[in-house]
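The structure that follows is given in the form of structure tokens.
The complex is shown incomplete by one protein chain, all other protein chains being positioned as in the whole.
Per-chain residue numbering starts at 1, and chain names A and B are given in the order in which the chains are listed.
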Amino acid sequence: MIRTRGLTKRYGALTAVDGLDLDVREGDVYGFLGANGSGKTTTVRMLLGLVLATSGEIELVGRPMPASRASALPHVGALVEGPGAYGHLSGRANLATFDRAASATSRRVRSRRIAETLDQVGLDPSDRRPVRTYSLGMRQRLGLASALLRRPALLVLDEPTNGLDPQGIREIRELLLALNAQGTTIFLSSHLLAEIEQMCTRVGVLDRGRMVLQDDVASLVAPTGRVAVHTPTPEWAAEVLGARVEDVSGPRLVVVSDDAAGVNAELVGAGLRVDEIGPLRVSLEDVVLRASTEHAGARA
Amino acid sequence: MIRLELTSMLRRPRTWVTIAMLNALPLVVAILLAVTDLGPRPGTGPPFLSAVLTDGTLFPLAALGIVLPLFLPVAVAVIAGDAIAGEAQAGTLRYLLISPVGRTRLLVAKLASTIAFVLLAVLVVAVAAYVEGRVLLGSADPSGSVTSVSGSTLSQAEMIQRTVVALGYVTVMMLGVAAIALFFSTVTESGVSAALGTVAILIGSTVLLGLDAADVLQPYLPTRYWLAFVDLFRDPIRWDGVLRGLASQGAYLVVFLGAAWANFTTKDINT
Partner (left out) sequence: MNSTGRWLLVVGVAAALVAAPIVVRVLPASGSDVTAAALGERIAASSSVPWSGEVRTRGTLQVPDTDSFGGVVDLLGESKTLRVWWRDATHWRVDDTRQTGESDLVRDGTSLTRWVFESGTATITPYATVRLPDTSDVLPSRLAARLLGGATTDELSRLPSRRVAGRSAAGLRLTPADPASTIDRADVWADEESGLPLRVEVYGKGDVLPVVTSALTDVDLDRPSADVTTFEAPATATVRRRDVIDVAAGANAFAPFELPDAVAGLERTGDEDELGAVGVYGRGPTALIVIPLRRGLAGQVRDQLSTVASARGGDAGTALEVGPLSVLLTEGGRRSRGTFLLAGTVTPETLAQASTELAQKVTSR
């Protein structure tokens, strides 16, 4: 759905995005992760044809950008750096305006779709108040509604949960996952690792304009062939398990094994008490941090 | 997109407030003239203003002469200056562009809605002034015929034709202002700056017009031929100034719309 090759953007001497090769496949929930200022927003703007790349190629829903923007963008819904709306118009009128600007939908169909979409994002379709009276969260929902309005095949969302309360974040997350289940590809750009970890099937990590990691989340956080054990008597446990123990720190042991239940049975059989036991997984945070450090090291 | 821009221009309260303000000054002038019966000396003041004392039906032209030098261009500069910059400031520009609206089309639609605004404003001013002139200042000749600037008699039909042409001419004179403001609007992200930049150019032009030393520059100044609509009411009509006015506005339109296009279509939208 999105593919870039050597995508580069320079502002004078500053290179904001450097040789980026993005690959977002159909059906992905792709997490685009990076610190503030790492070039995420510039990339998103380049994907949508707002910012013109210095060099490199972009393919969006199978069409070259920005050359085919007129045929590509109708299949894309986007939220870029917060919502934008005409303050003097109601939420409905805002959606109608953006839709009318570029599509020739009939009035009746448009009106029905607007009502549906507003309902989907948790806004009241009969609300006639102008948008300038909206709270930050409501504006964010309206921005999402605008992105969803045309049932796009690809959603490009830049920090979609900004300004939402935890309840709102949960609602939006569920909505996006439901859309993905129906076949919508989602490109989610965020600086919040937890958000990405909870939703994404693939992740790309941007650090100072360079892609340092791009892979399926499942393979990044695959089981490590270790079992972690918490016990009040770690010395005893180490004695029981012998050479298989890789590391002991406080009450926690790391054991080389694919079989947590087996290890548990062994310990309990020896009369030990076990607080907690399970296969050891790396967190996405560890992976990202490691990739970034390695990258920084390689650069230095 | 053009239709959308037109309807949203008409639905904006700002449009109507601006038009109401444009009408305020001619109304005040009409009342003052009716009360004091005191016209400006020949050669001073706005065109037609001394003549309306004898014939109130000329007041639409006098009203155009009143709003044309400053009020109308400022209103146009504000509206056109806000066209792109205002969208950028509100954060709606990026959503329009990815909806997707072509950048050139957006520029053209903005220009079209500005022109529609000018036409609307000019019409409202003319109609309101006609009513004010008839009610407050009275008409000289019951047959509706009017004295031309050159002292000949114009029939009502001739007068209406020439007035229509004059309204069109005044609208065209604002094209240059609209194009300049539109260009500035693509340069800055503040509509106010774009409007002020445009007004600064117009004031500069007016200052240079009053300066004999700037004789060489005068045919190129945007405000040079604005008041040439008066020439339509001479007998025979003096087409020279009118045609030059149209040509000069056409040139301003081409150059500044071109500059707006060159800038806007290759610009990174970072708002």
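Rule of thumb we're sticking to: contacts are C-beta pairs under 8 Å (C-beta built on N, C-alpha and C of every residue); 3 or more make two chains touch, one makes a residue touch a chain.
Computed from a prediction, not measured in an experiment: that's the story for all the values here.
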(request) List the displayed chains that the omitted chain touches in the full complex. (result) B
(request) Specify the residue from the set B:Asn23, B:Ser99, B:Thr147 or B:Thr163 that touches the hidden chain. (result) B:Thr147
(request) Give the residue, chosen from B:Val131, B:Val165, B:Val192 or B:Val255, that touches the chain omitted from the document. (result) B:Val255
(request) Using the touch rule from the top, list residues of chain B that touch the missing partner. (result) 39-51, 54-55, 140-141, 145, 147-153, 212, 219-220, 227, 230-231, 234, 236, 238, 240, 251, 254-255, 258-259, 261-263, 265-266
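One rule holds in what follows: only the chains that are shown with their structure count from here on.
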(message) Based only on mean CA positions, could you tell me how far chain A sits from chain B in angstrom?
(response) 51
(message) Show me the residue ranges of chain A that touch chain B in the complex, using the header's touch definition.
(response) 45, 48-52, 69-70, 73-74, 76, 78, 80-88, 97-103, 146
(request) Quick one: which bits of chain B touch chain A in the complex? Just the residue numbers, please. (result) 1, 4, 8, 12-13, 90-102, 266, 268-270
